[in-house]
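The complex appears here minus one protein chain, its other protein chains still in place.
After this line comes chain A, so read on.
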């Protein structure tokens, strides 16, 4: 370890104070603190004796994302080979999936971090770790055949307009990963929706059809997938969203470490379930008749509830507010699914919409609390 440290110190010499490349210090500092434990300790004031910092929080989320990511890669290969009628050996599927997914991940991180570092050097502040998670979320919520340059443009837009325009990590009012997806959705609709994008090479091989379950329901055809497939994730969809099981493992990690709010996650599922139940009783079209608990298994619902809605920056902060925020996300997601034919999936819109309302929810929760305490004071 000592040897590595010395080696790295040698590399970073020109970046230190007075060195030739002093201007680019934020870039090297971010790499330093990512690779090694920072040397500086908290020195004054009351504080919790724990090394938790933004970096560790972000890395926890990345660990939570790993099951969904690996299953997503496997499922990429599985969907592709099974539709072609070829053998779906585990190792073939994983290799094919990695071949398709890793370039997306590289583009997302490369472009996003380049912009973050450029901004950090321009403004002379340290690089924030926020992008570590966004950069991983973005390829996970895109269709597999989404062209890489479009992905790059979406990332540029998300980091510039979704984040830096508001002042960088911690200041954004929207979830940056969802901004990237929304931008891609409205800019390049043919590449982001329809029945040809969700399975690798579906647009070039006629034998492959890649309609998602929600897409099939919106088109009025019966989806040919079993409930077990939906739960385990052997269905077409965005890379990371298909397996509810893998996402629930991630949710357990987030809740256990306290990084993600269980109130938001539970609230979202409850809100979605209630809304879907209401539609079940009305039961006018296929999407309304789709059993309420299956609504929670398909599409981006689970992924959005666990990894997107729980974003501590753009979500509600107050405890009661988290319930309201979560329930309304579930509520709107199902509402958009059922009533807007142009958007078979409503999770993205629902979360972005509630991002806007999160500060308002917090404001009224706090105002209500103040009122309650004032009344208590009067009574006493």
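Worth pointing out:
Please note the rule applied: contacts are C-beta pairs under 8 Å (C-beta built on N, C-alpha and C of every residue); 3 or more make two chains touch, one makes a residue touch a chain; residues count from 1.
We adopt the following convention: contacts and distances are computed from a predicted model.
The protein name that UniProt records for the chain not on display, among "Monovalent cation/H+ antiporter subunit A", "Gluconate 2-dehydrogenase subunit 3 family protein", "Na(+)-translocating NADH-quinone reductase subunit D" or "ABC transporter permease", is "Na(+)-translocating NADH-quinone reductase subunit D".
Note on the undisplayed chain: of the listed residues A:96, A:109 or A:183, the one touching it is A:183. From the options A:150, A:232 or A:366, the residue with contact to the chain not on display is A:150. Seen across the whole complex, the unshown chain contacts chain A at 147, 149-150, 153, 161, 165, 183, 186-191.
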